[in-house]
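First up is the structure itself, then whatever we jot down about it.
A protein chain is absent from this complex, but the other protein chains hold their places.
Take a look at chain A:
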Amino acid sequence: MTPLIELKGVEKHYGDYHALRGIDLDIRQGEFFSLLGPSGCGKTTLLRTIAGFEAVSSGTIRIDGRDMKGVAANHRPTNMVFQSYAVFPHLSVAENVGFGLRRDPRSKAEKARAVEQALEMVGLGGYGQRRAHALSGGQRQRVALARALILEPKVLLLDEPLSALDKKMREQMQVELIRLQRQVGITFILVTHDQEEALVMSDRIAVMFEGEIGQMADPETLYRRPASKRVAEFIGKMNFLPADVRRDGGAIEVDVAGLGRGAIAAEQAPGGVPVGAATVGLRPETLAILFEGEATDRRVAEGVVDEVVYYGDMTYYDVRVPGVDRPLNIAMKNLIGRPVLDVGTKTRVAWDERALVLLPG
């Protein structure tokens, strides 16, 4: 099956500044795809080239097999939800949602029905006559969604659509967007700088740095097997430890400073296997503090609690282990009967070589 959207060698230059460098990307029909990265990484520029607001300097963009070169935004099968929502303040909610139907040959009554349906889909049924400038942020967001979806685009582009909402509202909208995307079956491309948002919502994520794609994978692979230190740093928390790598036939053996030796599988080195000095990563939740009386079949290191950060459901510990240059960050669920340890407490840390990720760079 050919992908719905194909980007080949897309570049965008502003004078000497390279906003996009050789982007290759395939996005399938019906996929929820996210472009994730820090501000200035080119993710919004990439979205705008797909929408047709920016011309590419070189490379091709094909949507549904059609080359988009020279095709203006108003003739592309894409619609966009803007970061500021860009809901027209001088129009009513219904006029906003029906804006794209101006050239639609259907009768007025049919269009009005389509508008009402679109409003109901985003949970704004009966809001049609309200003035747009009197709506709350979350409601504007829904109007912007309905306005784009009513045209049944092949691709819906979302430019940081949730960044202006408060935390509660954002989490609610995340769930609603996923539900909506499954319901309409339209391909969504989401731009976000929020790694959690990307992990929650996407089928696949492209992590971008400085105009390039650092890694493209499904959320679980991206989190568990980051291909570089940069990706690992950007998504979630990670302990980085210096290690010595040796290859013995097919086996990869790492000697982690302060923790010890262990063999790892090839899939734990998604970025390739360097030989000699390297860095390994360990997520905080793959490490565990052994409370009094607890036993484990995993590897154990001795340490001292250096810092305690209590989150309610979780406690994050920094534990200093002799031979490890930085304290290990460990996430522990606050289960029944588990104490919150004090700074200075001597403790044991369980770790597992199966959780190691070998990181180049």
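The rule is simple: a contact is a pair of C-beta atoms (placed from the backbone, for glycine too) under 8 Å apart; a residue touches a chain by one contact, two chains touch by 3 or more; residues count from 1.
In this text, contacts and distances are computed from a predicted model.
Novice: Which name from "Cbb3-type cytochrome c oxidase subunit", "Heme exporter protein B", "Spermidine/putrescine transport system permease protein" or "Aldehyde dehydrogenase family protein" does UniProt give the chain that's left off?
Specialist: Per the UniProt record, the undisplayed chain of the complex is "Spermidine/putrescine transport system permease protein".
Novice: Can you work out which residue in A:Phe82, A:Phe240 or A:Tyr316 touches the chain that's missing from view?
Specialist: Touching the chain that is not displayed is residue A:Phe82.
Novice: Where the complex has a chain not shown, which of A:Lys69, A:His133, A:Arg261 or A:Arg354 is the residue touching it?
Specialist: The missing chain is touched by A:His133.
Novice: Where the complex has a chain not shown, which of A:Phe53, A:Phe240 or A:Tyr316 is the residue touching it?
Specialist: Hidden-chain contact among the options goes to A:Phe53.
Novice: Considering the whole complex rather than only what is displayed, give the residues of chain A touching the chain that is not shown.
Specialist: 51, 53, 72-74, 78-80, 82-84, 86, 88-90, 99-100, 102-103, 133, 144, 147-148, 151
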